[in-house]
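A single protein chain has been omitted from the complex, and every remaining protein chain is retained in its original position.
Labels run A and B following the written order; every chain starts at residue 1.
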Amino acid sequence: MPVHFGYTISKPRAIDIDHNNLRKSDEILREMPELQTCIGCGACTAVCTAGNLTQFNFRKVHTLVRRGEYQGAYEEMNKCMLCGKCRLVCPRGINTRGVVMLIKRKLGDF
Amino acid sequence: MSFYAPFCLPFIIGAVVMFATILWKWGSWLYRLPHADKMRILRGLPTTRTLSAAWEVVRESLLHRRIFRVNPLLGYMHMSLAFGWFLLIAVGWIETVAYLGFRFVPLQGHVFFKYFATGLEHKPVFDFLMDLLLLFVLSGVALAWGKRLYSRAMGMRRTTKHVLGDRIALSALWFIFPARLVAESLTCALYGGGGFLTGSIGAWMAGHIDAGVLIYLESAAWWIYSSCLGLFFVALPFSRYMHIFTEIPLIFLRHYGLRSSEKESAYDHFQIEACSRCGICIDPCQLQSVLQINDVQSVYFLRDRRYHSLRLQTADNCLMCGRCAERCPVGIDLNTLRLNSRDTMRNVPDEKRYDYLQGVDRSSGTGKVGYFAGCMTLLTPRILLAMERIFKASGEEVWWADKEGGVCCGRPLMLSGETDSALKMIQYNTELFRKHGITTLVTSCPICLRVFREEYRLDGIEVLHHSEYLLRLMRSGRLNVTHGAERFTYHDPCELGRGSGIYDEPRAVIEAIGELLEPAETREHALCCGSSVANTAISDGQQLQLARSVAAELDATGASTIVTACPLCKKAIARGTQTEVRDLAEIVAEHLQ
Partner (left out) sequence: MKRVIIIGGGVAGMQTALRLAEEGVEPLIVEKEAELGGKLRGWHRLFPSFTPASEVLGELRSRVARRGIEVMTSTEVKAVEAGAVTLVDGRRIEGDAVTICSGFDLFDARIKEEYGYGIYDNVFTSVDIERMLNEGRVARADGSRPRRIAFLHCVGSRDEKVCQRHCSRVCCVTGVKQAMEMKELFPEADVFNFYMDIRMFGPGYEEMYREAQQRYNIHFVRGRISEAAPTIDGRVQIKAEDTLTGRPLRMSVDMLVLLVGMRAGETNPAYEAAGLGRLESGFMAPRDSFLGNVRSRTEGIFYAGTVTAPKNIGETINEGCAAADAVLEYLKKS
């Protein structure tokens, strides 16, 4: 089944923080607290090589992960080519490549 | 004549354990080598490579030539211990033969010959020689003690922090030769003989210590000597001293053409256990010198990998600038080992991954020369624009592979250990290059250059860095630049210099335009800008700290412009200085006639 992460949500629309399990999100933020400094300017997504070829949206995926919405995040992050342009433009100096790898490590099966 | 005494037991046990373990290790590593590597060894054995390998063993394993280049005193220390000990064994063996003729003597008979040979008539030449050699080794031991206290004298700001096993082996090693000196001297005190060292000390002992006490002391001293040897031998295969024996097969295998690759193999064990943890790799590491990160350097990485305690954080925290590998006296391929560790820890093959690349083609223009800007160059439009002007001025028809945004070359993914996924990009770009029928591929990004050269199969397409390409255009007269009085300094990008061996071309281009001033650390020793895509562990602030330290060194040359040949280096260094930072292509485009 193709993954439509963040674009078609069949279950309830709301991000239900009461029910979402934030454990993984907390773990991710503990390892990389700077991810909280994201101001959502979208520069990462604007330069993104993968994001210009697919629906991959780095900013959106990591924001959803921080809210405890993990479904499909691993597969989405797997579209990233790790080229590092996003890290070069991030005005907050977030280690975006590290974020991609961290999220994959925490949400993947390995 | 009997060659056995109870005190020999620790030595015998130690020696047996050591040789058995080493043989087992070597055997299993060799057995597990890939078939192709085994064939390389078989084919290499009967050639002159074996001879040149043997010569290198003498130079490096015994004389430690490369350490001499780091620091003469440090080199002497290593040489006196290794070569001195070797000579003690070799001359000791000759001594036995000289005394007894060719007959079987058990190992302990050679080693403790002084103890067993008291009844024989002395040969002063050997007494002198053996004492001289012992003194040689002892001078090394003394230096090793001194190094613990004051390492700077040997050109090392920092030394390795050792694990317990290493400390035990190290302590045993430190006491082996003093113990031998005391034991032999005591024997001389009782039975006479000995050279200028053991003989004199023995005579002094005989004059000052009661003969009854001497007998007990002698026995005790030989026990201690044998125990130190035994302890050291038992610890050797499990400690850093395994390097003594591992470096020898490593040198041979290297001469037969064996190399580590991005996948772990049995050959890696030879490299990993050949590390003596000398710590020479620590000082060149900028993570250490600038950021005070003290537990990720190659010596610790190899140690952790060897003892199966490697953590991803350690494997990841490396710029892969190659400054340590440049200095490593054993010539271990540190970057590749780091890479294949990352591969093991992170590579998750996924067939479907990057399926979206199919059919993508955003290239433009036509020509036999293809230009691949690379992702980073798209964020430094001055380079792109300069290349455009240069192509135009030289009348080159160019196919622009990725001006409108292309697909990554795959190297960043490889550097992160996702080796199999990187192959998808390699395959995609290769097909794209083939489709457009180019014969030359120019890139201004050294990261791309390296993967094009090392991992892509681009037979029939010549891959050039723009520095090489520019120089070629200039030399063939297709590009003419004006020479002025401007003073430039040049920063060697890691992937271009140490990574691809391109040092002279960019310098030749700069010198055609103005004066070139070299920074303090340059060429093979050049600093890393700190923004290397190989490191995903350090923060932006830490990258900036590194950039500032590099920029300070470049600024110290007094040049008015800092030139580099990598878009990432350019961006990184510009953060650390007010001086203008330009790419090679920019200054060429600016000085076109």
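Quick note on the criterion: contacts are C-beta pairs under 8 Å (C-beta built on N, C-alpha and C of every residue); 3 or more make two chains touch, one makes a residue touch a chain.
Note that the structure is predicted; figures quoted are calculated from it, not measured.
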Omitted-chain contact residue, chosen from B:264, B:361, B:515 or B:540: B:540
Chain not shown, touching residues in chain A: 6, 39-48, 51-52, 57, 59-60, 88-93
Interface with the unshown chain - residue positions in chain B: 378-382, 385, 540-541, 544, 571, 574-575
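In this section, only the chains that are shown with their structure count from here on.
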Chain centre separation (chain A, chain B; CA means) in Å: 37
Chain A-facing residues of chain B, complex: 312, 346, 348, 350, 353-354, 356-357, 360, 375-376, 378-379, 405-408, 410, 412-413, 416, 418, 425, 531, 533, 536-541, 544, 568, 571
Touching residues on chain A, where the partner in the complex is chain B: 34, 47, 49-50, 52-54, 78-79, 81-85, 87-90, 93-95, 97-98, 101, 105, 108, 110
